[in-house]
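Yeah, one chain of the complex is gone here, protein chain that is, but the others are all in their spots.
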Amino acid sequence: MDCPYEGDIIMITRFANPARFERLAKILTPVFAVLSVLLLAFGLCDALLLSPPDYQQSDAVRIMYVHVPSAWMAMMIYASCGVAALMFIVWKHTLAELFLRAALPVGAVACALCLATGMLWGKPMWGAWWVWDARLTSVLVMMFLYIAIIALADAFDRPEQGGLAAAWLTLIGLVNLPVIKYSVEWWNTLHQPGSLSSMKRMADPALAAEMLRPLLVMGLGLMCYLALVIIIRMRTQILARKIANASGVR
Amino acid sequence: MMAVYRHFLRRMSRDRGLAAQGFAFFALSMMVCVFTIGSEDVLLTAILPGLAWALLLLSSLLGLGDLLEGEDLDDLILAHKSLPGLMAAKMAAHFTATGFVLALAGPLILFVILPAASLPVLCLWLGFMLGALSFSALGLLGAALTLGSRRNAALQALIVMPLCVPPLIFGAGALAAAQLDMGWHAPMAFLGAFACASLVLCPFAAAWIVRMKVTSS
Amino acid sequence: MNFYGFSHLPKARKGFLNRTLSPITLFMADLLTLTGVTITRGRKPLASDITCTLPAAGLLLLTGPNGSGKTSLLRAVAGLLDAQGSITRHANIHWLAAQPLSPSLETPRQYLTYQAALMGAGKLSWSADPFAIARVLDTPLNKLSTGWRQRVKLSRLLCAERTLWLLDEPTDGLDAGAVQALQALVKTHRDRGGGAIIATHDPQFWTDAQTLEMVVPA
Partner (left out) sequence: MTDFHTFAAMSGYGMYVWPAYGLAVLAYGAVFIHALIKKDRLKKQQDEK
């Protein structure tokens, strides 16, 4: 039968096979390890030593180089989890579930760090640990969503059901997150229009090249590092399932 | 379909027990809050309406534990009615047993406590109705997701509350705007849109989840 | 169901057991065909490679020890459980799970009305009452004993007309009289061409039946 999607489906199933994934992971692990060490080492030097202090925030701007990459990773991991959740629901690929279970806690850590470093940045800059700004609030909601999904995934006696429920909640959250972000932004402009504009300037300063460079390097480094962690976690889970299968316990 | 809905309502409300409980919870929490905040009119007028919204959300979480659990889901799946329709009936039963009563009674409580001139009547009632509807729809989703899990109630709260942020914000925003004599139609329209979307989508999602959970077990 | 000439039958029929005893299958054909059905629970195979057919007016008993997959096979036949292999249903089904009715505040009348509505049978009317539940029809279920709740549950079979009955441990908690009533009900059903699959630990209650002995997987 002539099926225009056949190629795509074959592509998807190719990499959805755990054995093939193991082979791919064996190649990718050292690559990501080396890349993350190099990038993070250079990025840290650049962030702490080489890059200039901001003319307004002086050295406090260096918090940005951990804060912003964490925020990127929290969002990126959530987005990829959303894709994996869709794949799991539609095609029931085991690997998608493994990815969900492996990546969600990592994403939650990135999200928590984004919030924590944000608070550490906010205190000297705005004089408060926490401001009910649109951006902060929507990241907080995302943090709660992460926690809810992880709790849901572990709350079932039958792990398949946990994976399925978690996938659904991830997908619903993926739809709902823009709505939350939008509503929060809207809520914020009603109450405190002043802080938003100033906050926007602080969160997205027109970056000089010397500051953009460490930011991007740190972002890439963190991405490789977390990808490495996720791959290790996925392989651990494959191992766990193998052991469970061998011992006959489901 | 009416017979099915009536059955769900009986199961939900345990012969009107749940509605009374929800109302008592709402009123008691309100009283506790007044005791902790203090009873000055200015302060209460500023705080209580927003608080009522939060309490509306919390009390609509009350009935979720029994919404799908304990029901014989096999019968629903094999029924000669569409499962999304049955889920919508569940949602309607939950709304009538919890949200509807509170949406009617909540503003009344506010009228008793606060100076009447400070309260926008229409905005309050409309907002509470639409908000309670969206909470019931999202609650149904939460109940479907936690179906068959351990430690149900806490998990449901954890799942439903982040999802309920938009209606809460729109509703409380409309109320705050109305109290300040500003235009509250825009946030109310957003709330209505959210309520409509969740009312339409949630039964379908819940039906899909329930069917998948039952047949894959 | 059109193929078997159901379409001309009204969905709701007043006390159909009393009024008419017309055949419910016009062609005496198979009601159900299972080919190579395998059910896995988790990763453990429960029932493997089951092949059988249920003719019109047939009765199939599923026997076997606990954990041999009787309930799972019934659920798979009902379409409530995913299974490998092919399950072809030529008839609409009536599913009665083994769980006793929960002792809620509802009365049997309310419960049965709800069930009839759910099964698309319209309004409930009681002219046949094989399990003699008429006198408890308005007593809340939580005031009834387990045996009476079981009778109420079995009365669901009269709420709507279905051709293939799937009964999971239907005689649990029944006294001798009720068992006889159930036997008579199943016989009437079979005389009209309907079929039944019964998972049971008491095969002696049933005569003239095929038996599928299920085994606990190693």
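A few notes on this one:
Lettered A, B and C in written order, each chain numbered from 1.
Quick note on the criterion: a residue touches a chain if its C-beta (ideal position, glycine included) is under 8 Å from a C-beta of that chain, and two chains touch if they have at least 3 such contacts.
In this text the structure is predicted, and so the values were computed from the model without any measurement.
Just so you know, the chain we are not showing touches A across the whole complex. Check A:135, A:181 or A:235 against the missing chain and you find that the one touching it is A:235. Touch with the chain omitted from the figure is made, among A:24, A:120 or A:216, by A:120.
Taking the complete complex into account, residues 48-49, 53, 58-60, 62-63, 66-67, 70, 105-106, 109, 112-113, 116-117, 120-121, 123-124, 222, 225-226, 228-229, 232-233, 235-236, 239-240, 242-243, 246-247 of subunit A touch the chain not shown.
Assume only the chains that are shown with their structure count from here on.
Chain centroids computed from C-alpha atoms place B closest to the centre of all protein C-alpha atoms shown. For the pair subunit A and subunit B, the distance between C-alpha centroids works out to 31 Å. For subunit C, residues touching at least two other chains: there are none. Within subunit B, contacts with two or more other chains are made by residues 216-217. Looking at the complex, you find that subunit C touches subunit B at residues 75, 78-82, 93, 95, 97, 99, 102, 104-106, 110-111, 113-120.
Residue ranges on subunit A touching subunit B, taken from their complex, read 141, 144-145, 147-148, 151-152, 155-158, 160-162, 164-165, 168-169, 172-173, 176, 179-180, 182-184, 186-187, 190-191. By the touch criterion given at the top, residues 1-4, 6-7, 10-11, 14-15, 70, 72, 74-81, 86, 214-217 of subunit B touch subunit C in their complex.
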